[in-house]
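As you look at this complex, bear in mind that one protein chain is not there, while each of the others sits in place.
A, B and C are the chain letters, set down in written order, and residue numbers restart from 1 in every chain.
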Amino acid sequence: MSTEAQTQTTEKEWEPKILAFCCNWCSYAGADLAGTSRIQYPPNARIIRVNCTGRIDIEFILAALDLGADGVLVSGCHPGDCHYTSGNLKMRARWALFEKAIEQAGIDPRRIRLQWASASEAQIFADGVRTLVEQVKEAGPIRRSWE
Amino acid sequence: MLTVEKSAQKISSVKMGDPGSALVVGGGVAGMQAALDIANQGFKVFLVEKTSSIGGKMAMLDKTFPTLDCSACILTPKLSEVAHHPNIELLTYSEVKDIKGKAGDFKVKVLKKARYVDLEKCSGCGDCVPVCPTEVPNEFDQGLGFRKAIYVPFPQATPNTHTIDKRGHPACRINCPAHVNGQGFLALIREHKYDDALEIVRRSIPFPGTLGRVCPAPCEEKCERGLIDNPINIRDSHRWLADYEREQGTYTPTPVKPDKKKKVAVIGAGPAGIACAEKLAKLGYPVTVFEAREKPGGLLRYGIPEYRLPREILDEEISMVEDLGVKFKFNKKIRSVESLLEKGFSAVFLGIGAPVSSRLKVDGEDAEGVFHALEFLDRVNSGEKVEVGNYVAVIGGGNAAIDAARVAKRLGAYKVFIIYRRSRAEMPAIKSEISDAEDEGIELVLLANPVEILTMKNKVAGIKCIRMRLGEPDESGRRRPIPIPDSEFTIQLDNVIIAIGQRVGEDGPHTELKTTSWGTPVVDPITYQTSNPCVFAGGDVVTGGGLVVDAVAHGHEAAESIHRFLQGQDMFEGRPVEFKEIPSEDIPKARFPKQEKVHPKKLKPTIRVDSFKEIEQGYSEEEVLEEAGRCIECGICCECEQCVKACTREAIDHSMNDEVVELNVGAIVIATGYKLFDVSRYERLGFGIHYNVIHAMQFERLINAAGPTHGHLVRLSDGKVPKSIAFVQCVGSRDVKMGVPYCSRICCMYAIKNAVMAKEHHPDIDVTIYYTDVRSFGKGFEEFYQMAKRRFGVHFIRGRVGQIDEDPHTQDLIVSYEDIVNDRLGEARHDMVILSPGIIPAEGLEPFMKGLNLRLYEDGYIQVLDQFVDPVDSSVKGVYVCGCSDSPKDIPDSVTAGSAAAMHATIVLSKERE
Amino acid sequence: MSDAEEPRIGVFICHCGHNIAGTVDVKKVAKVAAEFPHVVFSTDEMFMCADSGQQLIKDKVKEYNLNRVVVASCSPRMHEPTFRKVVEEAGLNRYLYEQANLREHVSWCHMREPGAATEKAIDLVRMSVARAARLEALPLKTVKVEPRTLIVGAGIAGLRAALDIANRGFEVVLVDKDSELGGHVRHWTHMFPDDKSGPEVLNPMIEKARKHKRITILTGSKVREFDGYIGNFKATIENIKTGDQKEFDIGAVIVTTGFTPFKPYGYFGYGEHPDIVTLAELQMMPPRKDLLKPSDKTKAKKIAFIGCVGSREYGKKGHEHCSRYCCSAVAKAASDLRDKMDEVLILYKSIRTYGKGHEDIHRLARSKFVIFSRYPIEKEPTVEIIDGKITIKWEDVFADEELIFQPDILVLATAMIPPEDIEETAKLFSLTRSADGFFNPEHIKLAPVTTHTAGIMIAGTAQAAKNASESVIDASGAAAKAVALMARGEVEIESTVSHVLSDLCSSCHTCITACPYGAISMDESHDPPVALVTEAKCHGCGTCAAACPSNAIVMMHSTDDQIISMIQAYLSPMTESEGGSVQ
Partner (left out) sequence: MTEQVSIALGQGSSCWGCFQSLIDIHLKLADVLPLLDIKYWQAVVDYKLSDLESYPDKSIAVGVYEGMARTEEDVHLLKTLRAKCKILIAFGTCSCFGGIPGMANFYDIEDCYDVKFRNNKTFSDGEVPSENVPPIESIVRPNRHYVDFDVYLPGCPPTSSLILTALTSLIEGKEIELPPHTVCHYCSREKKETPVPEILRPFKGNADPDRCLLEQGYICLGSATWGLCEGQCVNKGVTCRGCFGPPPPITQDHGAASISMLGSYAPLLPDELKEQVPDPIGYFWRFDYPSSHLGNMRIKREDAKNAK
């Protein structure tokens, strides 16, 4: 599973791998706006677009961490603003249990972040990515946390 | 590249639609809903929107009550639904201009304003924005921030295309005979893009350095800045550009390879001839310039003294034309045009000037010691040693007179007089030149006319003049001088220099052509074509003596004519260039504080009279930047074309024209919405006077993440987070005196929403709403009001605000109000006050009133047929209303009305279809 | 993946001028992408969205027999519809297209880090390619719409909607449980702002409706059974008296069941004196020259109104809302009655004459010396019957003193509340209700007349308290929605919907709870019943797919497999290329 390139990179060169799940209607649009507004933020995040945060199965996030993502961001509409009425509330409930579980499992909670960002909150989205990247940098590579 | 010719206003027209289609006027949320509901039934809809994007006022809002949905978030899907709907044709940046017909068959003329950006090609990337040098207050952000002349109003704008905001052509550009784009190059100076700025000047004139010294700058006469303080020094600014290029040595020759076969001859290497040659060369013609003298430049060289125009400047600028590939033949006097045509030239430009001075026609004119100005200057400028005596008089008030006087001074005259028959105000010379001359000790003898040159032994001894007074204006517009009887006086003199005008020579190639009584060739005023179709003429030979910049303009126009002539094209199409003049009152001059003009340095008069050294030293970089900064950018877009360069998709076209779209539709929905009441009409509330008094729409933008502060709620005076905010209600609502007797219906709720938003931004802010009645009547509104009061702790004070004053030290605001409930007068300190403007009907209904007899209520809203039965039907069958065009409404009521209007419109359309 | 066809993916990297290419090494991205699994063609191009770019896709699809297309350019929110059209023109199903966002998400936000931006671009393209390989063609589906609208409630709103739809050329079934048409308005004598009585307004409408050949009127009837989905509902309507039932095929429904005026027992002596009446009752008093006291039929000389009775009561469920019409209605009635009476008093909390012309009525009433007196919110007036006389005591806010008034008639402007049987109606049509007890619209701002149940509209006071004019606008708005459905004859339903694999379903109902649209129900034809998605109702959020613990729900175009493949492609490209599974 581990790629060679990974083990060869030295600590200094290490850049966190961040996987982000964004809902189509708020956060993906917010990320678009961040680009349109030329707001600069760390390039570590790779966004997977889903229709709604309610689409996100906790397994996706766990699989990502298991596969070596150093951090995972989930970003969606503010509670109450869901394009699909309540999908984000469902994500929020899942997240509560998930968050507690991974803490119990000894995974640094700084590796995960749930960020509400509306379509006009480009800066909040960008800050969310930046915060997560900073947190993950503090926490170090996920592989190292297994060391 | 823009050529001025193309920017002429040609309005083409397109026909669209049929009786089975509908027109929706206004692209706000109500209009969009109406368009969608009609289109969803399968009818074609034309949606006309005045601004460059649909979305209306709702797009400006931060959140919406009572659910606090992000306005942009819920609106964006609707925008794209409208934009992508196969049955909806969007006509943005368009206005209904004329309408007639009846239900089932309306004929509508829509003016589609040029946005100068191709909707198809623009990808909305925004590369053009940072390079645009022009900033104007951002109306989408309610004037709180700035946007560029090329802009998208908001990130989700639909269509997502940029628009160039052109108000028209600035007076400086129109007034310049060569139409130098002053605003354009000044803007680029400010951007430190000196090369590009110079390039803009060179589009219109080949001599930025030369004209930067000698031009009387007609551009500056009409400069709008002059109405604030002083006109911009446009001339010295382009002079600086040319000087800077010299200084930096950045000029690189760019020869043009001629791609045209037909050769053109230019006779005369003066400004007209050179300008013509330059343009022809750029058009790809092989050009030869024949010059009788040994050097080029014409009057620039042989007329203008060196202290005004150092010869190396002139030489270099002419050599740049040579660098284009123009051939010069000197000492070649052409006597006959025919001979050139026989030699294989396909066309000839005649620019031989008017090198002969006019005669005074008084006794003694032929005496020794009398000079004629042109000959006098010519001799001096040719290096000939000319001697003058101690007392010299120059007759005339033009530039040649001033030049001759000052040259005489430099040649050693002790006292020089300028004798002029009108007053100083009528003197045609450059004003600064006159005062410069005076500074040098030259005396003006005004309102005096020579009647005789007194001689002794055929040598000048003095002059006899008569005093004049000014009568009625003559045909030149100047007041006619009338001699005062018995007022003769004499001046003792050694020399007289006559500088009262010039004329063309009596022989030469122009004599082969049809001429006027002045001896000048007859030319077409637009094409400069002479009686010989192959021959064109311009400059002094045509005018009998004019400005250098006129000559340049003639040369360029003639070149264009020659090109069209040789290519067999229409000589007149699109000519002359029609400029769109900007009415002075359209230019918001109040926005600009006074700022003194920067004067370039000059040599001191005591030093300069000893030599022919250049007097005017020109600007330094700092100075020119300061001066360029004074430009008030009359035209908004300055056509500097930086955007054209930046756009990789060739989407920008400054020559785009307005278009008229003629629509045939069966039904119309009017959704023109509302305007905010102008809160500055309540002077006592201090809007526009106190920094921290803003209106609610400004507040919306202020707290919006995409707004000017990126959503940071701060005071405008110091950028600090406010501690105490007040909202003042009913500003322009329920006020009979102000002509707004009605309730605006939305203000209570948006104020409460904004109060809650302020609390959400900073929970510690103290928020007070001064209200008359809280009208939270809609679904969920009362509940929201209670939440604001109880959960968010917003204070509600029932009472009208009488006066708002500013604490000059803190910029805090002192609000005086009447607390009705507690029956007392109160005074409170807030550091920010938000006025809640009422709403008034939008403009743009005149075509409907005129063309269809659409009836309005007294308050300006559209009348409906019957409030109970047909509340969306206007007084005109087939025309329906929705949104705020018939009365103030909130978003859901507007949306519902949009659907309802659509319903009624489709009933008409379906009958048409059957 | 049931598709037996081997994926053949074409990758197109857009420069977007220098918008992308200025930061991202697009040539490198295209080159690397060529090596990704299933990629048979990869290139870069100046502008993919330009005609030339679109043509390039079509050409290469043909040349390389591509069956999946990945374009890496701007945000799919901008050009996904464009390129979906292009691939359709190239002969592929629109869902076999995938877009990577290299502009908004890469080049524009990482302008100073070209190296990292290129790396990110490669990853995004890798992820898109992985997803593309797992994309499936989805059918484009429509359902037909029965050209008939059922309108429940024949008040002014129901009548307006019926007339609009019928005039537009479609059939209407208009049902009202009352035996007469016209609802509340029929009884009203003082309408505002235009000076008309209810019958004056209604009679022409009723007449038109009765005569209209496309309107079937069923008065004294109720909808007994209702079932189906958008365009294809079935309604059973029963005559209440006879019990006769009729069945109708229905394409759309407009619910205009209206309100009921609150009977304020326990408020201000209502019910304790015959001359204490509600505003609705006052409206029903016969219009004549003089207003007679109900108690002794003598001429009334003094009248008082109390506003907000049963409205705006904070914390009292169902009575928290403002009833919207009463302030203006009271002002109008007071103004009219003032001409015949000596004294007219209005006691109010606040005056909400917000609408077109309402402020004028308010001003008119004041100019006629109707007395407006505001009482404190926290201290309501008291009404006692002293010596058979109605005696109101209250504190006037402005005068700041206690006042007493003994009117001949006391009118209570009571709240609009939902009709008693609203819950029954809600169940019948799968509607939800908001805190005020009225029906919930699909979106309170932008979709006020549609509901979460596709094909069912609400209008008038079924949605919230409002006045007659507003109800009529609602009605026409709702009619427009119904007509739009019927005019097209069919309605396209999203292909990106969820789908239940019935073999795997264990009937746990999780999805039914999760679905915000009620699009999932139990298919009783199975034993045991399993979940079934009514595709016409599904909005495609995918919450059910994430929630389903049995893997029995597939969210089309956003399958677990597609999402996991992207995760793998980013984090574990080696495994991905071997086609392995998560662990």
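Basically, contacts are C-beta pairs under 8 Å (C-beta built on N, C-alpha and C of every residue); 3 or more make two chains touch, one makes a residue touch a chain.
All values reported here derive from a predicted model rather than from experimental measurement.
In terms of the touch definition stated at the top, the absent chain reaches A, C within the entire complex.
Residue C:503 is the one among C:339, C:387, C:420 or C:503 that touches the chain not shown. Where chain A meets the omitted chain, the residues involved are 54, 57-59, 61-63, 65-66, 86, 89-102, 104-107, 143, 145-147. Taking the whole complex into account, chain C touches the unshown chain at residues 503-510, 512-514, 528, 543-544, 546-551, 581-583.
As a convention for this text, only the chains that are shown with their structure count from here on.
With centres taken as mean Cα positions, chain C sits 33 Å from chain A.
Taking each chain's centre as the average of its CA atoms, chain A and chain B sit 50 Å apart. One inter-chain figure worth recording: chain B and chain C are separated by 49 Å, centre to centre, where each centre is the mean of the chain's CA atoms.
Within chain A, contacts with two or more other chains are made by residues 29, 33, 36, 83.
Along chain C, residues 78, 103 each make contact with two or more other chains.
Those residues of chain A lying in contact with chain B across their complex are 25-26, 29, 33, 36-37, 77-78, 80-81, 83, 118-124. Across the complex, chain A is touched by residues 67-70, 72-73, 76-77, 124, 126, 155-156, 704-706, 710-711 of chain B. Across the complex, chain C meets chain A through its residues 75-78, 101, 103-113, 116-117, 119-120, 123-124, 127, 452, 496, 514, 516-517, 539-543, 545-547, 555, 558, 560, 563-564, 566-568, 570-575, 582-583.
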